[in-house]
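Worksheet: one structure, shown below.
Every protein chain of the complex appears in place save one, which is left out.
Moving on, here comes chain A:
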Amino acid sequence: MMAGVAEDEEKWLSAGITGLQQNAFYMHRALDSNNLKDALKYSAQMLSELRTSRLSPHKYYELYMRAFDELRKLEMFFKEETNRGCSIVELYELVQHAGNILPRLYLLCTVGSVYIRSKEAPAKDVLKDLIEMCRGIQHPVRGLFLRSYLSQVSRDKLPDIGSEYEGDADTAMDAVEFVLQNFTEMNKLWVRMQHQGPARDKEKREKERSELRDLVGKNLHVLGQIEGVDLDMYRETVLPRVLEQVVNCKDEIAQYYLMDCVIQVFPDEYHLQTLETLLGACPQLQPSVDIKTVLAGLMERLSNYAASSAEVLPTFFQVEAFAKLNIAIGKVIEAQDDMPIYGAVTLYASLLTFTLHVHPDRLDYVDQILGACVKKLSGKGKLDDSKATKQIVALLSAPLEKYKDIDTALKLSNYPHVMEYLDNGTNKEMSNVIIQSIMKNRTCISTAEKVEALFELIKGLIKDIDENLQDELDEEDFKEEQNSVARLIQMLYTDDTEEMMKIIHTVRKHILTGGPKRLPFTVPPFAFSALKLVRRLQSQNENVSGEEVAATPKDIFQILMQTIEALSSVPAPELALRLYLQCAEAANDCDLEPVAYEFFTQAYILYEEEISDSKAQVTSIHLIIGTLQRMHAFGVENRDTLTHKATGYSSKLLKKPDQCRAVYACSHLFWLDEHNDMKDGERVMLCLKRALRIANAAQQMANATRGSSGSVVLFIEILNKYLYFYEKGVSQITVDLIQSLIELVKQEMSGENTTPEPATDAFFASTLRYIQFQMDKGGVVADKYKPIKI
């Protein structure tokens, strides 16, 4: 069916072209023989082909273009004819004898063009006559093409200022009037198309109309090129008249296209000076007009204009561009009831971009926009429109990109409110964007207030927003997300200790709301951040003592204690233990014995009650030992308790090798280089001996269970400890002891049942090499080693 129509159309077109060419041929012959009468006759017949109603605009255009070319030749002929003495006035009358209106008017326009060029009458009068006569064509397509022809032939003959056809004082106005009138009539015809023909062809008609739109828009281009259109004329005449037509035509397609045309065709400067008028038209447009794209286009243009040169900025301020745009957008949104949310948001996003370009210093404007946006969104719940969501993300990202400084965004009170309307996923994404921005720009968030605001912003990451909605978020994503939060916590920093204290309070408050899944990620950075402050306070105290300090390490330790406790809900005992130990060490450095002791206690409790996995136990016990070894704040009693406990734990580990290693590690607890009162050779020896015993037991166990002697590596390790303490001067370690241990190792390694282990062999060899090296070094050390035989 459709194919049939297209085929028919093709046929009609070619028939039209044939007819046109035939008559054009006769016309040429008449032109060649200077036969005016025949020329008129055949040109009229030729133009009659344009009277067809059967062609779609697209095909009609093809026909029109052919006629157009022929008319150029005819125009040349008319011009020559007047040169030969034919009166142009007579010619102007003569062509009007044609009985059919369409050919008549094409001919009239053609002669009219020559008439103007002859300057026998003012251009303005001829144009006025032509445009008046063109009213006879009420058929939309034919009328549009005829008027388009008129526009085409008159373009270079407008009585514009500076043109050779310039007339009297109001000459530019005459030119404008002509074009405006043609524009108005063309638009009417164009709009009328919509209402003609059966309703079922609506789609086809709209397609055809869009093919024709440039014919209408061209008039605006011509207006834009008229020299005489200065700002005053634009403001007083051109714009109001154009807008009047646009508004009154009440046609969706026309309004959208023409508004866009106006914005694109006229200079930015004019737009800026007539913003109120231009924007005033927007709420009056049909509700279905895609006004957001139009306005977005305008704002984009103005933004670019503002960006183009700093010199134009004062004008923006002077005309209060922002206020006007803001009001207009509000009105448009109000007027277009069924505008989708994303439309409104797009408008706000455009306005925001504009503001950022033009008023980078006016944060209040930005906030105002966000506020308006919140108002529009309120009561709608979370957005489930992906387009709108995208726009909101754009809206929210714009200030971040512009200011490269989260500080600014944090000053925007409405920023978090807007975020609230994002669905959880997007909200998190947005939070991530914010964090990325902070990280990228290495911005420190330096006041508690801002921190508070920031957490408010990214609360999607900080806690579960909807408890019921356990998002099936990818574990990987979650980790990444929380890792960025952890990184963020490091950025919450100020040199001002007092303020830092407040920040710490704030951060703590927020991270504690995060729930068991998040705490393992957030507590460590928090703890270290707090400990950092402790150390700073410590060094300050040393520098300026006596001054009253608001924040004391003690307070911080209290906070830390409580915060780490929260990890028990996870539970994450190992992590908590590590943190306790870190804190203990820090407390030690602050000489806060009771605090340090308390931390240790907590760590021990965790060890005893929560850490049951043997591997974890091993790790933990080594941590405990390591930390405890460095503690100097403890009095003898506390220290005894703790070391005793530690050794106790060590010997209770499950696997023998683990036991052994933990026990010999404990030996260090009794020998601290820097502290003479903590050098207890007896107990060092005791530990080592016990380790040796355990190693033996391990060996036997291996023998019993696997039939082969176990690794001798434990012995070598203990040997190394011997050597260490021997060097340190622990008197209980004697050469004999070392010697016998070496022998033992050698014996074990050469045993029948021993499976050779290259690593162990190498370890032992390098141990021996060390002894040899020390011997060869000479001096006191060498003397010590001399007696050892290897």
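What we mean here is this: a contact is a pair of C-beta atoms (placed from the backbone, for glycine too) under 8 Å apart; a residue touches a chain by one contact, two chains touch by 3 or more; residues count from 1.
We take it that contacts and distances are computed from a predicted model.
Enquirer: Which choice in "Trafficking protein particle complex subunit", "Golgi pH regulator A isoform X3", "Vacuolar protein sorting-associated protein" or "MOC2A synthase" gives the name that UniProt lists for the one chain left out?
Expert: "Vacuolar protein sorting-associated protein"
Enquirer: Out of A:Gln96, A:Gln225 or A:Ser731, point to the residue that touches the absent chain in the complete complex.
Expert: For the chain that is not drawn, the touching residue is A:Gln96.
Enquirer: One chain is left out of this view; which of A:Glu132, A:Glu227 or A:Glu743 touches it in the full complex?
Expert: The one listed residue touching the chain not shown is A:Glu132.
Enquirer: For the chain left off this view, which of A:Pro140, A:Pro159, A:Gly217 or A:Pro657 is in contact with it?
Expert: Checking each option in A:Pro140, A:Pro159, A:Gly217 or A:Pro657, the one touching the absent chain turns out to be A:Pro140.
Enquirer: In the full complex, which residues of chain A touch the absent chain?
Expert: 51, 93, 96-97, 99-102, 104, 132-133, 135-140, 142-143, 188, 192, 196
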